[in-house]
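Input: a single structure, listed below in structure tokens.
With one protein chain withheld, the remaining protein chains of the complex are depicted in position.
First chain written, first letter: the chains are A and B, and each begins at residue 1.
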Amino acid sequence: TDGKIKVESRDGAWSFQPIGRVMWDAIDSDADDLADDAQGTELRRARLGFSGSIYDWGYKFEADFAGGDASIKDAYVSYGNKFSNGVRYGVKMGQSHVPFGLNTKISSKYMSFMDRPLFADTDWSPARQSGVVADLAADDYRWTFSAGLTNGGLSGGETTDNGSTFAARASFVPYMASKNQLIQIGAGYLTRGGGDGFDDDQRVVSHIDNTKPLELVVAPSADDGSDAFTIDAMAIFGSFHAMAEYLDYTNDTTAGDIDTTGYAIEAGYFLTGESLKWKKGYTSGITPKSKYGAWQIAARFENMEIDEISGNATSGDEADKFTLGLNYYPTKNTRLMLNYDKITDLKIDGVSRDEEPSALKFRAQAFW
Amino acid sequence: TDGKIKVESRDGAWSFQPIGRVMWDAIDSDADDLADDAQGTELRRARLGFSGSIYDWGYKFEADFAGGDASIKDAYVSYGNKFSNGVRYGVKMGQSHVPFGLNTKISSKYMSFMDRPLFADTDWSPARQSGVVADLAADDYRWTFSAGLTNGGLSGGETTDNGSTFAARASFVPYMASKNQLIQIGAGYLTRGGGDGFDDDQRVVSHIDNTKPLELVVAPSADDGSDAFTIDAMAIFGSFHAMAEYLDYTNDTTAGDIDTTGYAIEAGYFLTGESLKWKKGYTSGITPKSKYGAWQIAARFENMEIDEISGNATSGDEADKFTLGLNYYPTKNTRLMLNYDKITDLKIDGVSRDEEPSALKFRAQAFW
Partner (left out) sequence: TDGKIKVESRDGAWSFQPIGRVMWDAIDSDADDLADDAQGTELRRARLGFSGSIYDWGYKFEADFAGGDASIKDAYVSYGNKFSNGVRYGVKMGQSHVPFGLNTKISSKYMSFMDRPLFADTDWSPARQSGVVADLAADDYRWTFSAGLTNGGLSGGETTDNGSTFAARASFVPYMASKNQLIQIGAGYLTRGGGDGFDDDQRVVSHIDNTKPLELVVAPSADDGSDAFTIDAMAIFGSFHAMAEYLDYTNDTTAGDIDTTGYAIEAGYFLTGESLKWKKGYTSGITPKSKYGAWQIAARFENMEIDEISGNATSGDEADKFTLGLNYYPTKNTRLMLNYDKITDLKIDGVSRDEEPSALKFRAQAFW
């Protein structure tokens, strides 16, 4: 009765589940003289996959086909169980989430806005890599600890990075009156070996923007590795929620350190009485109380700054941005979203700019 | 008991369905001096996807992997219900069929021949685009009306066309004695904004032909938009069916109008007593009466003509073609097809040609 399909054996010894999501966007993006404006539609995510388990062993495979090829997301074999004291443990072998940033980890199915903060789901806060990830957690997930040793993200089927990535994340719930009344704090640490270079750039107001002003390139020969940390907090009080994350990423280069920081603060409120669902240390989906669906309003302010360093042509970028969102959840597994994004302050390659790009964005999504 | 899988909740509140099709062709194509002959096999369609619904909301995602990449077909979120007077209404957000031509819309699973008419499923009669499509229909689909505002077809995940497409289609059943005794007429209208150019070319007798003689290219700078209409009729009388469609497409260019017309007339007959199934204004699959399967014979005559216009190097093409078909339906969801296609009249770039390409084609198909 919930729109998701899961086949299970009568004794619970195994399960099997087709998974997928479709997100379709219509976008009107005003680049404000930075580049050509962009109007159009986009199939933002189109994923198919399967997950299953048999006794304590599980597996998951999901790929994204939106762009016309197959972008591998989760692809792992896992083992999980509990110690006799109730503490859960597990290990994933394959490609899975890097245990590091909160905004990067929260599923696109559940995030409050159409796009993640500028710093999230980037090389600064990587989403998925290929390797081994181990998890520990309290029986009720009021504390969690994860650590992963990975070798970059699968591209063309393999990873042969020179420098591996070690990442760890912990979360803790100091206050929990009920599932709808809680505060969680978290932190992550990441270190990456050198020699592979660093190369990322970000669009600022929509995924079809014609320009990517936030950019950092470090040549492989200049790359002495990276260190990063992130701290975050979330609070749910009835229909209200708030979330904040701060990221600090340092590239060690032969010319010196390049420091990149970002933060995002968001708040949301369900007009129709629902509460954001907290699950295993992250936010999850909601079930509308009314057969007419659920309505949520949300706002976010964020900043990202790549410090300038002499000799690096692409450093010295900064953006302030706010996002307003209106979400309608017709059913448990569908959502319509309306977002307005606007840059309020922008610096590119060390030069302050007057342009203030903005975008109006609509999304229709379903998952199963 | 019908070879298709659909999981439904007991109260009908939701459903979920894996979908797919495989079509494998063996082709012997004689280009008759126009180009090299082509012999070989082809995986014509290989699709995987899922569709589902929860209360009045639905979703569908299907991609074609036959060519080695992921070609997105349907990818939408939909809402549908009935007015109190029984009239059905619905809206699809995402990529779905453009409401325009009959032959383009009829599913490849059900069409009478291995290939659609020359004008169908082309830029002249587009299949699927990204945008919004709204539908109205009588409770029993004896009349339907659909209109769509779209922005081109998804390619690389997005559409950023300058000119949007507005299309509408209506159908009406003036005579219906039973599900197997009916006549339907239909019409479509399409208008597309300029600035994106027009570029399509068509093989004539098989999908592996080495030449595409029917061609029209209009540069983006010369493209002032397009207008098109189509009219069609179908009749089912017991084991016999007939179908006809006429298309007229006008490219407005800076050098003047280029008019493209096409028509196709087909008839089919089930030797084993089955009737073509009429469903929601289109033809659909059949269920063999005998456990030895169903046999159908079919024939089609068609013409496509791209008028010559001075200054356009690719206009001035015309082809007459007939197709003979023999279809064997072992079960409800499998079909073997044998087609013979022959061009009987051909003009290329304004010059009449003596070549008469032909092809013998076999297909094995299954869907689920």
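Some observations on this one:
By definition in this document, a contact is a pair of C-beta atoms (placed from the backbone, for glycine too) under 8 Å apart; a residue touches a chain by one contact, two chains touch by 3 or more.
Source: prediction; values computed, not measured.
Of the candidate positions B:Ala13, B:Ala66 or B:Ala134, contact with the unshown chain belongs to B:Ala66. From the options A:Asp69, A:Asp139 or A:Asp257, the residue with contact to the chain not on display is A:Asp69. Touch with the hidden chain on the side of subunit A covers residues 7, 9-11, 13-14, 16, 18, 48-50, 52, 54-61, 63, 69-72, 75-77, 79, 93-95, 130-131, 151, 154-161.
Within the complete assembly, residues 1-3, 5, 18, 20, 22, 24, 26, 38-44, 46, 48, 65-70, 208, 291, 330-334, 336, 364-366, 368 of subunit B touch the chain that is not shown.
Just so it is clear, only the chains that are shown with their structure count from here on.
Fitting subunit A to subunit B on Cα positions gives a rotation angle of 120°, stated in steps of 5.
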